[in-house]
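Here the complex is missing a single protein chain, while all its other protein chains stay put.
The chains carry the letters A and B, assigned in the order they are written, with residues numbered from 1 in each.
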Amino acid sequence: MADFLSAYSIQYWLESCPQGYLDGTEYGHAPGEKEPDPFVSDPMLRERAIQSTVQLVVGERCALAASSGLINAAPDEASKRYLATQTLDEARHVEIFTQRLYDLGVPKSDLESVIREHANPNLVKFAEVLLEKVDRKDFVAGVVGQNIVLEGMAFTVFEMMHAMNQKVNKKFAHTLSGTIADERRHVGFGENRIGSLIQQHPEKKPEIERMQRDMSYFMLATFADAFRKAPSEEERARIRAELGERGDVEWQGKSLASVDPSEIEALLADTVLKEFKLRLGRVGIEYQSPVRP
Amino acid sequence: MSGEPERSDDAESGSGESAPRQRFVLEETGFDEVPKKYRKYYRKWKGPQDPLGPNEVLCPVCKVVIRSTRELRVGDRVYCMACFTRFSVERASDGGLEARIEY
Partner (left out) sequence: MADPGTDVHAFAPDRFIEEVHSFEFWFQAVEGYLSETRYGRRPETPDVRLDDAERDRLVTVLCNYCVGETAALEGASGLVAIAPNRLTKIFLSTQVVDEGRHLEVLLHRLGDLGVASPEAEIEKRASRSLLAFKKRLLDLVAGKDWEAAIFAQNVILEALEFTVFQAHAETADPVTRDVLLGIVKDERRHIGFGENELGRRLKTSPTTRVRLGAIQRELDPLVLAACDETLAQLGTPRSERPEVGRSYLAAVERLGFA
C-alpha cells in the first residue's frame, strides 16, 4: 500500500498540479481568456450555461465536503495526506466554477439564490446519500461513493462538456481540462486504495452496493431532468446556425449537434454506468442497476 | 530598505497633517510568501535593530514589514497579505507608528 500511495504524495501533487498543468493559469484557464460572445449575449445560451455550471458547483461543493470529511475517517496517514490534496482540488473546482458564474454575469450578491434556483433536486439527493456515509465516518463506503461514483460521473460529464466546448468556448474547455487532470488522480486513488480495503471488509459490500444503486438512480434522474429542459428543435437549429462549424462536435463517436437531446442523455448515462461497472468490478463490488427514472 | 523616495505632489492627508506625503518607488526585496504582484509591498523583518522607513509598519501578528508607496500617517489602512490582517496605522507610545488590528 505504501508504495502506491507514494505516487499520491503532496510533493508529487505540488510538482504535477500547481507547478505542472496549472502553472500560468488563472481560474484554470489562460490569463485574459473570456467567455465568448454568444454565451454572454445570447439569453438562451447564457441561461443554459448558468444552469449547467450551477450543477457543477453543487457537485463540487459535495465533493469538497466529502473529501475533507473523509480525512478524519481515513485509517492511515498516507491516505489522510492524499485526501488533503483532493480537498484542495475540490475547493479549486468550487472556486473556478463559481468564477464562471460571475463571468457569465451572475452578480456576486445573487450567487446563492441563483444556485438555489437552478440546483437540480436529484443532484442534491445524490449528494445527501454520499454525505450520510461521510458523516458516519464510513471510510470505505465514503471513498467508493466519492472517488468511484461521484468522481466517475464527474470524469465522464467533464469529458463530454470538454468536447462540446473545445471549439466554441476555449476558455471553458481549458478550465475543464485542468479538472479532468485532477479527476484522474481522484478515480485512481479510489480504485487503488479501496480494492484492498474491500478485501479486508467483505461484510461492507451489500451496504456499499445499495449506496451505489441509490446514487446511480439520482444521477440518472439528474440527467433526465437536465435533458428534459433542453431547448426546442427550433431553438437548437438557431444555435446551430449561429455557431456554425464550431458547434459540430463529436463525442463517443456521435455528432452531438445532429442528435436529439434524449440520445445524448442515453449516451451519457450509458457511458457513465459502463464506467461504474468496470471500476466497481475492479475493486470487487458488484454493480447494481438502478431503476430507470 | 523602505524603498526609493521620490518627490511628491500628493498633498492628501487622512489625519489632518498638512505637509505633502512622500512617495516611494517599491521594489521586490526577496519576500516570497505572497503572489508575485504583491511582493513589493512586504519585506522580511530583521529584528528590533531593523529600522522602519516612514512608509513602513510592522505586522504585529506575523512580524513582516508592511510597505506602502506613500508615507504612512495615523488613520491609514494597511493590509498584511502574509497573514490576511487589516490594520489601521496608529501612534505608538514611543512616538513612532504602529499597526493596530481592525477586526
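The definition used in the following text is that contacts are C-beta pairs under 8 Å (C-beta built on N, C-alpha and C of every residue); 3 or more make two chains touch, one makes a residue touch a chain.
All figures in this text were calculated on a predicted structure; none of them were measured in a lab.
A.B. asks: May I ask which residue of A:54, A:88 or A:104 touches the chain that does not appear here?
C.D. replies: Touches the omitted chain: A:88.
A.B. asks: For the full complex, which residue in B:35, B:48 or B:95 touches the chain that was left out?
C.D. replies: B:35
A.B. asks: What does the interface between chain B and the hidden chain look like in terms of residue numbers?
C.D. replies: 10, 12, 32-39, 41, 60-62, 64, 68-70, 76-86, 101, 103
A.B. asks: Identify the residues of chain A touching the omitted chain, counting contacts across the whole complex.
C.D. replies: Answer for chain A: residues 9-11, 13-14, 18-19, 22, 26-27, 64-65, 68-69, 71-72, 77, 80-81, 83-85, 87-88, 90-92, 94-95, 98 touch the chain left out.
We adopt the following convention: only the chains that are shown with their structure count from here on.
A.B. asks: Could you put a whole-Å number on the gap between the CA centroids of chain A and chain B?
C.D. replies: So the centroids are 44 Å from each other.
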